[in-house]
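For reference, the structure is listed below as structure tokens.
Of the protein chains in this complex, all but one are displayed in their positions.
As written, the chains take the letters A, B and C, and residue 1 is the first residue of each chain.
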Amino acid sequence: MLYFAWVREAIGVGQERIDPPESVSTVTQLIDWLAARSDGHARAFADRSRLRAAVDQLFVPLEAPLGRPREVAIFPPVTGG
Amino acid sequence: MLYFAWVREAIGVGQERIDPPESVSTVTQLIDWLAARSDGHARAFADRSRLRAAVDQLFVPLEAPLGRPREVAIFPPVTGG
Amino acid sequence: MIRAVVQADPIDLARELSAIEAHGAGGIATFTGLVRADDGVSTLELEHYPGATDAALLALAEQAARRWSLLAVTVIHRVGLMQPGERIVFVGAAAAHRAPALEACAFLIDRLKTDAPFWKRETRGGNARWVEPRGSDDAAAARWSEPD
Partner (left out) sequence: MIRAVVQADPIDLARELSAIEAHGAGGIATFTGLVRADDGVSTLELEHYPGATDAALLALAEQAARRWSLLAVTVIHRVGLMQPGERIVFVGAAAAHRAPALEACAFLIDRLKTDAPFWKRETRGGNARWVEPRGSDDAAAARWSEPD
């Protein structure tokens, strides 16, 4: 997992290795499962409308199927440029 | 009078002083009157659709009234930029 | 030339422009985004998603080059700490004529705002906060969608 911006700050780390159960098959389900790991995770993931995700560096909607990715990133909407 | 680009080349000079009769009251009439001055003038002014004018440095349509300007310029459509 | 770079160093405009000018274009359009000096921000920090940002900038540059037949296209985005007046982003597009260069330039900066994983944190009067996304950015990016 990779976290950026205030998602990273709330969770307290920028990356972590995880091993979710087989039943986790979408990004949303992964977020649900991660939210139970700590207060920081719960806080970071409280408002789903403010979250975006990338699976193996490809931007995807939260309801996208997860597959068996090597890298999932959760972050706020981008504000560069 | 001021002439630019191929109008200037056809006439052979970039400027000349003129004293048109009172009856010349529009730019078009001025061009008619100038066209009689030389073969070069006639050639330069043969195709009116390719001519543009400025009266006292203000772009005007050829049918514009002339008034009593200090400076009239005749030239092709502009191609700068 | 397609050049897409994420860098911590300041953006060298003169160098980027001469690289673009070397490609024989008739017109070059550029956009430079700066840390605004007029609204009380003392520092700006740019966080990014390493790897994904490079890919996003390159994808945008390639898309623009194809869509507007560009002779050269450059997209540079800074990351890290910046002061007011410094350049955050530079995009440049060179084409035979002005219309494609100008359009490609607008496309690049509009889409970069929504498609590339950068996040801004501003510090004002000692307080740091993450910049909120603007709805108008989504609208600006959407106008470049091509019919399938």
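Methods note: a contact is a pair of C-beta atoms (placed from the backbone, for glycine too) under 8 Å apart; a residue touches a chain by one contact, two chains touch by 3 or more.
The structure displayed is predicted, hence computed values, not measured ones.
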Just to confirm, in the complete assembly, which displayed chains does the hidden chain contact? B, C
Options C:81, C:99 or C:128, residue touching the unrepresented chain: C:99
Chain C positions in touch with the non-displayed chain are 13-14, 17, 21, 24-34, 36-38, 84-85, 96, 98-99, 101-102, 105-106, 109-110, 140
Residue ranges of chain B at the interface with the undisplayed chain: 2, 4-6, 8, 54, 57, 59, 73, 75-81
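We take it that only the chains that are shown with their structure count from here on.
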If you average the Cα atoms of chain A and of chain C to get two centres, how far apart are those centres in Å? 26
Could you work out how far the Cα centre of chain A sits from that of chain B, in whole Å? 73
Using the touch definition from the top, which residues of chain B touch two or more other chains? none
Considering chain C alone, which of its residues make contact with at least two other chains? none
